[in-house]
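In this view, the complex is presented without one of its protein chains, the others remaining in place.
What follows is subunit A.
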Amino acid sequence: MTIEFTNIIIIIALIIVSLSMLGILYRVIKGPSLADRVVALDALGISLMAMIALFSGLLNTKYYISIIMLLGVLAFLGTTAFAKFMEKGEIVEYDRHNRHRH
């Protein structure tokens, strides 16, 4: 009896999170600057981690949990690379010793 009750609450939480992901997607599409879109995509990735956690609770499996960690690392790497691209114009600099400052 308690298992069905928890399934209903997890499904309600999934619906709430997916509606808020629609709201974040509105900011990704409309956002006037580039930083708006990057911030919204970061929040979208983090919400996707929560959705995968809720799905693994709903489907009664523990093999989806490692995807959460992988997705967190990838979202952080993407955000960091985009921040460096926005500030310096390149992601990996080849000039190590700052010989050519421009």
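Just so we're on the same page, a contact is a pair of C-beta atoms (placed from the backbone, for glycine too) under 8 Å apart; a residue touches a chain by one contact, two chains touch by 3 or more; residues count from 1.
Everything that follows uses one rule, which is that contacts and distances are computed from a predicted model.
Missing chain, UniProt protein name: "Na+/H+ antiporter subunit G", from among "Na+/H+ antiporter subunit G", "Substrate-specific component FolT of folate ECF transporter", "HEAT domain containing protein" or "1,2-phenylacetyl-CoA epoxidase subunit B".
Residues of subunit A that touch the chain left out of view are 2-3, 6, 9-10, 12-13, 16-17, 19-24, 26-27, 33-36, 38-40, 42-43, 46-47, 49-50, 53-54, 56-57, 62, 65-66, 68-69, 72-73, 75-76, 79-80, 82-84, 86-87.
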